[in-house]
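Sharing a structure below in structure tokens format, with a few things to ask.
Here the complex is missing a single protein chain, while all its other protein chains stay put.
Chains: A and B, in written order; residue numbering restarts at 1 for each.
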Amino acid sequence: MSEERVGVYICHCGTNIAGTVDVEDVARWAGEQPHVVVARDYKFMCSSLGQELIEKDIKEFGLTRVVVASCSPHMHEKTFRGACERAGLNPFLFEMANIREQDSWATNDRKAATQKAKALVKAAIERVIHHEPLDPLQVEINSSTLIVGGGIAGITAALELANAGYHVYLVEREPSIGGHMAQLDKTFPTLDCSACILTPKMVEVDQHPNITLLSYSEVEKVEGHLGDFTVTVRKKARHVIEDLCTGCGECERRCPKRVIDNSFEAGLGFRKAIYRPFPQAVPKYPVIDTDNCLWFQIGKCRVCERFCPTGAIDYEQQDELLEIKVGNIILATGYKLFDPRRIPQYGYGRLANVFTSLEFERMVNAAGPTGGRIVLRDGETEPKSVAIIHCVGSRDRNYNEYCSKVCCMYSLKFAHLVHERLPEAEVYNFYIDIRTPGKGYEEFYHRLLEEGTHFIRGRVAEVTDAARQPGEEGKLIVQVEDTLIGKQRRIPVDMVILSAGLEAQPDAREVAQKFGLGCDANGFFVERHPKLDPVATMTDGVFIAGTCQGPRDIPDTVAQGAAAAARIASLISQRVVQMEPVRAHIDEDLCSGCRICNDLCPYNAIVYHEDRQVSEVITALCQGCGACVAACPSGAITEAHFTDEQIMSEIEGILWDVRPQGAHEAALA
Amino acid sequence: MRYGYYPGCSLERNAIAYHQSAVAVAPQLGIELNEIDDWNCCGATEYSSIDLIPAYALIARNLALAEQQQDENGGQLVAPCSACFLNLSKADHYMAEAPDLAEKVNDALSAGGLHYDPGSIQVRHLLDVIVNDVGYDAIKAKVSKPLSGLRVAPYYGCLIVRPGYQAFDDPEYPTSLDKLMRVLGAEVVDYPLKTHCCGGHMTQISRPTALELIRRLLKNAADYEADAIVTVCPMCQLNLDAFQADVNRFFGTDFHIPVLYFTQLIGVALNISPVELGFGKEFVDARPALDKIGTGSPPTGRRRRSREKGLPMPTMSEEG
Partner (left out) sequence: MAETINPAQTASFMDEVVAATPGDPHLDRCLQCGTCGGSCPSGPDMDHTPRQLFAMIAAGMKEEVLRSNAPWYCVSCYYCVARCPQEVHITDLMYTLKQLAIKEGLYRESGISNAPGFSQTFIDFVENYGRSFELGLAAKYALRYQPLNAVRMAPMGLGLLRRGRMAIIPKRIKGIDQLKAILARAKALGGTA
């Protein structure tokens, strides 16, 4: 150890670090520390010149250890390990000190920041001396991928991977894939028919030899790691035998039980107790909704069984548990519409002619409950005036502080559709700001201005049926401050549409936990890096795509779906990936055979040998979590790259200036 | 259940009926109200317009007294007046949130030998105590004269639900008074303006503004054919009741809607005599409304518009 030769590099990160930390002082000081043979500061260590500096020094000074003090290891640990490796040094003989996120960004106090930088550098030096050369673990990548969620994000990713020749398991919990896009009528800004562009993709998924579609299914359990996950999927009982069903729809027609369809029809229409959400559903097989089926509820009926020409109905069918093996996972679980009942002053649920945006999508859809006619709740009357209220549940600290990003555009789309179907009707859009960044989006807004939509700048205060003045009787009155003229206005209309925002799925946190991900404060999945790595997550091998990561429209969702697929395709094509060799190891001589560690391991990676009365870690299963290391009463378990010696030295290092003889006293004097 | 009781100035005089009915029903509901000794006016909405620290000191004297006398009332202070309820809970809230404010207020209180620790008294509205501490079931069990046949518009006004320093119901669409009235057997109108403003002191500042605010409330209740408006606040009662004739004169309308305190209607349902409940002090005669009681059959469950035709209506979560 005494002969170790350490090189220390302090990064300025432009002014990110150098603006707060006296980097030159830290470098000078580092050069005076034992074992250090060279210490430098440099503007951008991650640049190719910065890396070359390290490589050159390793060769010239015969460095045996390298420390870089810069940003988070999440950003550049790989970069600097690569530099070491290129210069012939084992990459694990490198250590990184984070003096940006953990130091310069956290304070404006230059003196304290410099002092802390020294402590962090000292810790890294002390630790790196005890590092051992390690070889990365090689993991073979299973070329199959699990995709959870069959909206447009999941569909896109599935087709990309399948077309690249890799197998995909697509798990969708509803009876059909399609997600929200299947509910939409036209899509902004080009107004192409949503079904026309979506259905072919759904059919392609259905027929693709490389895609196993598991609809009406949910993931129960996930085990393993990048390259080798084992996933348990619950295939819920459809009560329809898929092999026999031809999708003729006779059962649906005959079923006597009508139910309000709160899912696909957004509450605006009905379905039967045995149903397919919509005619183009993929797969084509119906399901029995046992909560409403007369046979399941009162033990009478069996009409569908009687009329099914192929005998495909099976009331006894049970849920099935399937175990599948995949190398990577994409979560594409989408969003949920904000429930405007939470804003009582907008009257949804109380005032009949207040509709949600999804209800309106179903209403204008030719295949929807009204056949595409825009009518009031009575199903007949055409409105003469329509108010569209933006930002319902969005940009509001009482609900969701964020902007839902798509509502301005779909509200403009709605205005256009009303003009198109009811040319006589007046349309009012109430907005705080019109947000139309996107190709062709601002132009679409301009088009609506020309179509004669009334734009009133002001967030709606309330919608009421309490008439106050003549002209208001029998109408819904939208009360608002028209902020451009600074006056309160009451605008009587026949119909109100609430442009509700996008929210994370209610079970997002559970799902995240199952897959080892994090959720942000709003429940959206957290990406590895918001700019540079938006589809990866902190868990290797688990990717995210679409609105489960945050509100976005279809073009952005599709781009993410394809991006996640591309990331996985590149991993698969590498066949093997290298993983951190951070694994536990049991010293058989020290093991007392107490078996405390056996049950503790969350990955069941520890076996007990009865004959020798010792435990052993199966390296291939170990994830390096360290639970057993901490628990072993005999101190028999060590973890590579996290040995006691390494950690204790690191702690000693960080406390260098608080020991009695340290510089701390000098600083205080 | 014992509580400190802060009647507030209105209940001494103009809202004497509120006080009488509250005091009459309380023991029957198992509530013991111990009036805070030597309480002072909370300043209504006036003092805060003039001077901040004195306004808070004025309110805080009451909190300090309540804290001193809390052995009898378990740290709970009940106000039947919504403005008092707001002021008392607001002072407690901001003294806790802004320590420098608390320090100044306590400095002022010390001139009178008093001190108040923010958070030590929980301020409650009488309605909150009745529906949540006594509870609907217990009240239901005591009803001996159901209010069947009486259509009431439950009127909450502002300060009982907003801004909600001691929130117990929704600020926009509260339902506790609706439920209470239903439990008493009355038919409840879904009154859209139930949390709109009665104008407060506006009658004194700008009559046309005030009368218009009152007119809206009366009109809406009349549109829904309510026999009576039920209130939880003396200011609301005064505005809707005493100014009803002014509204009629000013707008040429002809409203005759009695405005009653919720405690009065509880009293009726518990078969307490009208005199004890302070009836007869209202400007708009309550007798025609009270005469309807017992004429209708109690409503069976909730009215649900069944729609055979047309599009399905979104369902609201049940409000019990």
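Everything that follows uses one rule, which is that a residue touches a chain if its C-beta (ideal position, glycine included) is under 8 Å from a C-beta of that chain, and two chains touch if they have at least 3 such contacts.
The shown structure was predicted, so the numbers you read here are calculated from the model rather than taken from an experiment.
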- Item | Among B:132, B:209, B:271 or B:315, residue touching the chain not depicted | B:209
- Task: Decide which residue listed in B:63, B:78 or B:105 touches the omitted chain of the complex.
- Result: B:105
- Task: Using the definition of touch stated at the top, determine which of A:300, A:397 or A:531 touches the missing chain.
- Result: A:397
- Against the hidden chain, subunit A presents residues 345, 391, 395-398, 432, 457-462, 479-483, 486-488
- Note on the structure: Logged for subunit B, residues touching the omitted partner chain are 9, 12-16, 38-41, 43-54, 56-58, 61, 94, 97-98, 100-101, 104-105, 107-114, 158-159, 162-164, 171-172, 196-197, 199-202, 204-207, 209, 213, 242-243, 245-246, 280-283
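Note that in this section only the chains that are shown with their structure count from here on.
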- Note on the structure: Chain-centre distance (mean CA atoms) for subunit A and subunit B, in whole Å, is 47
- subunit A partner contacts - residues on subunit B that touch it in the complex: 170, 172-173, 190, 192-193, 216, 219-220, 223, 309-317
- Quick one: which bits of subunit A touch subunit B in the complex? Just the residue numbers, please. 260, 267-270, 341, 343-345, 348-350, 352, 356, 369-370, 375, 377-380, 464-468
